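The other protein chains are all here in position, but one chain of the complex has been omitted.
Lettered A, B and C in written order, each chain numbered from 1.
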Amino acid sequence: MEVKKLVQDLQVVQSICLNKRHFILELLAPEKFPLILPGQFSQALVKDSPSTFLRRPFSIHSVDYGKNTLRLLIQIKGEGTLHLSRLKEGDSLNLIYPLGNSFSLPNTKDVLLVGGGCGVAPLLFMAQFLNQNNIHPAILLGFRTKEEVSEIDEYSKFGKVMITTEDGTEGEKGRVIDHSIFARQRLDFRKIYCCGPDAMMKAVAKIARMHKTDCEVSLENTMACGFGVCLCCVTPTNKGNERVCVEGPVFNINRLTWT
Amino acid sequence: MEVKKLVQDLQVVQSICLNKRHFILELLAPEKFPLILPGQFSQALVKDSPSTFLRRPFSIHSVDYGKNTLRLLIQIKGEGTLHLSRLKEGDSLNLIYPLGNSFSLPNTKDVLLVGGGCGVAPLLFMAQFLNQNNIHPAILLGFRTKEEVSEIDEYSKFGKVMITTEDGTEGEKGRVIDHSIFARQRLDFRKIYCCGPDAMMKAVAKIARMHKTDCEVSLENTMACGFGVCLCCVTPTNKGNERVCVEGPVFNINRLTWT
Amino acid sequence: MSDLSVNIAGLLFKNPVTTASGTFGYGDEFREFMDVGRLGGIFVKAVTGKNRDGNAYPRMAETASGMLNSVGLQNKGVDHFCREIYPGIKNLNTHIVVNVSGSTVEEYVEVAGRINELEKIPAIELNISCPNVKFGGMAFGTVTGMATEVTAAVRKVYKKVLMVKLSPNVTSITDLAKAVVDGGADVITLINTLLGMAIDAERQRPILSTITGGLSGPAIKPIALRMVWQVHKAVHTPIIGLGGIMNATDAIEFMLAGASAIQVGTANFIDPAVSLKIVDGIEAYMENHKIKAVTDLVGALRTE
Partner (left out) sequence: MSDLSVNIAGLLFKNPVTTASGTFGYGDEFREFMDVGRLGGIFVKAVTGKNRDGNAYPRMAETASGMLNSVGLQNKGVDHFCREIYPGIKNLNTHIVVNVSGSTVEEYVEVAGRINELEKIPAIELNISCPNVKFGGMAFGTVTGMATEVTAAVRKVYKKVLMVKLSPNVTSITDLAKAVVDGGADVITLINTLLGMAIDAERQRPILSTITGGLSGPAIKPIALRMVWQVHKAVHTPIIGLGGIMNATDAIEFMLAGASAIQVGTANFIDPAVSLKIVDGIEAYMENHKIKAVTDLVGALRTE
């Protein structure tokens, strides 16, 4: 398998409604997948939505090389995602994929995955990938409320799952950074992979720095192209402004200028 | 019943495919229709079509006051009509209607209706209306080819139907103005109602003038608003530039500056 | 209760939502769709000195998220307006502003002078920005000296609120804004249409009879917003903003950029009742954001 970018019509195998704001699209590719790495994303073309001009980026949520299907986990935010939520079995969706770099393979087994909101999307794929490399990560997932907690069975296949909900209706109450694992004096993890809202990632990065724990975050800067030519998605790094869609979306926090 | 303009969501009762380029939308109104006159039209809002910014005008093809349904006969021309062709039972379509003036009631029983292309749309409604006033018009309909000949049974309820096809696969060969009724020295009709492409209407108008036969045509100028405020749809008349959407779409040829 | 009223150059509007000239007729057509008395104001279509037939059909071309028009100021002239139109609209429960157009300074002055006599018309909007007439129109709106001259000449004869509507087809909108303020404008309306063109590739012909026409609709909103913002920073004159407003969010964006009121134009064609929905939408936004007076939104964009 060769790493290569495709522009391809995939067929909707099923659209799974998780809750009012989240759904999963399972998509079948017309030919064998290229190698897809955890943390990579796709650019989806939203048809028939007058207010959606550009493509929309979504992380690869999981890949099944056997069935030649991949999944996207999508949160309904605006018109574009609303239109995607109406796709039905048999419809087609044009994707450019796989895009961006990926999470790195850790050189420790004490791994924590932290995700909040739609930021959980790439973590399932990462958890699976870690398993294939004999690592069983701890997985901390933050949700708004019990109703939005989903796919715990999926994650549980690959590691121990912990949950926070903002209203305390399931798991620990609060945001992911309020979870008790972060309250201990020593952090049990040597590597953190994190994806979610900027504020959350910055808070996790702060904790990681404090504990001198290696940490990678996956950024969700708004994008125009997604494959490196428009320079719209940049983030400041120790090498100047770098493209989140090519040099990222995954960055080691040491490379970012976050404080 | 009061003449009044509505902006209303109607429900698609059925979409009837007539042939590759034509279909009928049967629409159910949520409340009792106002009075709708033959020759009047509607402005349809095309949703989910990025290249369709303005509404699209369509003549009222027929009205069933009992069932509270009306029909539009639509020819697929571009993106807007293509999107409408995909509407399914239960979908809704927002219309502004009824718009424009209407065909006048004739003071003769020797009436000819001439329609070509999607210009046949208002004539079915007009034929029905004439019947209700005890007039059985002759109806001359022009099509491209046999495959597109449709709804003859409907028209036949209201009068004698004659057909031309451009390729001669049904009825007389040629365009409507090539039909043998126009070849005779004397025209058997004292009033003509005509709707179709500009060139066709101009040719019919010429024949009507030659025979000193009264003639009304229904124009299809492109429109922005459809209810008289933008002044985009004007046609030159003996009173200057008049709005096709308010003073028309039906004009007596004596009022137009056609030569 | 939110306070939606805005005071613009001494004139009190019940809310900041008005309708744009040339897209609302004289308001009559809309009475079948809604209660026009709930609007902040109505800008009626262009009035010139004499009857004008406008340009030949076709006058309209649809474009991506917008449309081109080349109506060309078709109207029956100021006499007809005063005699036939005015009596029918003067008692609408909203401000009627007349859009005054012309080809020469004299024509602008003549029309403005006549409208000045109409008791129930509290303001005029000087249209020095119509791209669809051969003489005058946009020419006055693109050269600062001419803009000042025509504004000053009208200012002499027009005693009520004088609004001037600017053309976006210029290098520096702030220079033009300053020019009309120098001429005595009380209010600046931004923006008229952008000069554009559409072609039918199959027929290899322009779509408009005039080849070029004025672009309106959501396509131009980013440009309009930018101009409102620039002018708001440059002068202290109140601004009425428009260009592609389709909903309350758009309207609020214009107010944040510095508009004291807004006009709804092309959107009226798609939803004749949209302007009242915008009034309601602004009110809802104010409640959500706990904003008491709509004037608190004006120029409130946070750029620090």
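Just so we're on the same page, a residue touches a chain if its C-beta (ideal position, glycine included) is under 8 Å from a C-beta of that chain, and two chains touch if they have at least 3 such contacts.
Remember, predicted model here, so these are calculated numbers, not experimental data.
Trainee: Give the labels of the shown chains that the missing chain contacts, considering the complete complex.
Mentor: In the entire complex, chains touched by the missing one are A, C.
Trainee: Using the touch definition from the top, which of A:Ile192, A:Met223 or A:Leu256 touches the missing chain?
Mentor: Result: among the candidates, A:Met223 touches the missing chain.
Trainee: Who touches the missing chain here, C:Leu12, C:Ile199 or C:Ala273?
Mentor: Among C:Leu12, C:Ile199 or C:Ala273, only C:Ile199 touches the chain that is not shown.
Trainee: Tell me which residue among C:Lys50, C:Arg226 or C:Lys277 touches the hidden chain in the full complex.
Mentor: Within the whole complex, the residue contacting the unshown chain is C:Arg226.
Trainee: Identify the residues of chain C touching the omitted chain, counting contacts across the whole complex.
Mentor: Where chain C meets the chain not shown: residues 61, 63-66, 68, 142, 169-171, 194-199, 201, 203-206, 211-212, 215, 217-223, 225-226, 229, 244, 249, 252-253, 256-257, 285, 300-303.
Trainee: Which residue numbers on chain A touch the omitted chain?
Mentor: 4-5, 7, 45, 51-55, 96, 221-236, 240-241
FYI, only the chains that are shown with their structure count from here on.
Trainee: Starting at chain A, how many touching-chain steps does it take at least to reach chain B?
Mentor: Between chain A and chain B, the shortest chain-hopping route counts 1.
Trainee: Which chain's C-alpha centroid is most distant from that of chain B?
Mentor: A
Trainee: What pair of chains is linked by the most C-beta contacts?
Mentor: B-C
Trainee: Nearest whole angstrom, what separates the Cα centre of chain A from the Cα centre of chain C?
Mentor: 47
Trainee: Where does chain A touch two or more other chains at once, residue-wise?
Mentor: 50
Trainee: Can you list the residues of chain C that touch 2 or more other chains?
Mentor: Touching at least two other chains: 65.
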